[in-house]
Structures are given as structure tokens and as C-alpha cells.
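Apart from one protein chain that is not included, each protein chain of the complex appears where it belongs.
Now for chain A:
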Amino acid sequence: MLAIKNLTASVDGKEILKGVDLQVEAGELHAIMGPNGSGKSTLAHILAGRDGYSVTGGEVRYLGEDLLQLEVEERARQGLFLAMQYPVELPGVNNMSFLRESMNALRRARGEPEIDTLSFMKQVKEKARQVKLDEKLLKRSVNAGFSGGEKKRNEILQMAMLEPKLAILDETDSGLDIDALRTVADGVNRLRTAERGMLVVTHYQRLLDYIQPDKVHVLADGRIVRSGGKELALELEARGYGWLLEEAAA
């Protein structure tokens, strides 16, 4: 579903990604771990199409298409979802209307009719309950004045409503207390299906206590230096990243 080949990219002339290779198939959940500044968020942003990064080489294919040629909204409409590390506040924009506009944009792109009010309301209430997001926050402006945990729950709610084909979570676990972390993990687990690919970017192993990845990759200094199963995450937890970096340098 997602195939990244020898991807290199820079920000303001500084090379951040130095040849990333990664393949995610439908039904798989991959975790990308790595020290700060290794390029994890850069990778997530480039996949979503954010401005400010120049791709200098390599390619990314998503559902058979050249992903890097698509506009941000086109990627979203083809089922690519990015849960952000810092969800943005939209003062004055009602959370529920935003979600509905977003759902309808995706549905229109798929040639489906817009969702009717009744089923939308029913769905949004049910899913808000699942991610333990206070219903009152649905009526407020998007993320405006939300706590860190509430913002992340809101991201997971959006993900659940939009039912992406490929979900990328960019350090969604950062700064969360244990309850919020569990809710996020539950949200991710609930969405795991045979059709959906997931890419979870995280700095800490602790999220992986609740989410069982099919594969774990370590991104360091712009390259994937090690890939393995769940046990790799535990080894990182015990030994840190230093030894991997040394091995990579050697």
C-alpha cells in the first residue's frame, strides 16, 4: 500500500532524510522509533505533503500512485490521514461542523453522497464516547482551549470518523498521561483491520505496551538503521538508541 524507496529530503538546505526505505502493506501496523532529530516527524510530514521540505531523491508510491505528486488534500481524499503531534486550534470553527465538512469532502471524492445529519450525529456521539472525549467539546471550536490530552483524543476521533486507508500517527503519545495513552492505543487497535495500513511514529516504547506492531523500525540520522519485530522495541527500551547509532556508524 505504501512503498518508500531511497527517499532523501532536506529542510533549508540541511539534509534530514538520507535514504529511507519502507514498505507498509494493508493490514499491517508499523512503528517507527528513533531519537529526537532523527527525521521521524519529517517523514510523517513529507508523506502528508506539508510545505517547507524539499524531496531531493527517491520515490513514494501509495496505492500504486506517485504520492509526492499529489496535493495535501488529494492525499487526504485518497485515505491518507495524519494524526498530528501538535493539533492546530481553529477558533470560531465548530468542531462538529469541521468534522462533517471533512467527512463530506472525503465522501464526495469517493463519489458517495454527503452523510445525513442523523447518522452523522449518531456516529460522532458514539465515537466520542469510545475515545472518552467530553461531548461538550464537540460543540466548541476545533481544539481551541483543549488540554493536550483532549486534543489527542480529538485527533483519534477524527481518525475513527474518517476511516482512513493509511493512518499515520506522529508522536500522538507524546505528553499524554497513562489514561489518555490507553485511549489513544484503544483507538488505534479498534481501527486495525485487514484493509488498513498504520504507521505509528513514537519516541517511547511505552505506547507499544498497548499496541502490538507487526514491525518496528529504528530511524536514526535520516536512515532506517534496524528493523525487527516487537522485541526490538523492548531492546531499545532496555539499551537506549546509542548502541544502534554506533553500529550504524561503524
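Simple rule for what comes next: a residue touches a chain if its C-beta (ideal position, glycine included) is under 8 Å from a C-beta of that chain, and two chains touch if they have at least 3 such contacts; residues count from 1.
The rule we apply is simple: contacts and distances are computed from a predicted model.
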| item | value |
| --- | --- |
| Record-based protein name (UniProt) of the chain missing from this complex, from "NADH-quinone oxidoreductase subunit N", "Peptide ABC transporter substrate-binding protein", "Fe-S cluster assembly protein SufB" or "Tryptophan synthase alpha chain" | "Fe-S cluster assembly protein SufB" |
| Residue of A:60, A:106, A:208 or A:232 in touch with the missing chain, whole complex considered | A:106 |
| Options A:42, A:158, A:172 or A:205, residue touching the unrepresented chain | A:158 |
| Residue, one of A:98, A:120 or A:210, that touches the chain absent here | A:98 |
| Residues in chain A touching the chain absent from view | 48-52, 71-73, 75-77, 81-82, 84, 86-94, 98, 101-102, 105-106, 109, 141, 158, 162 |
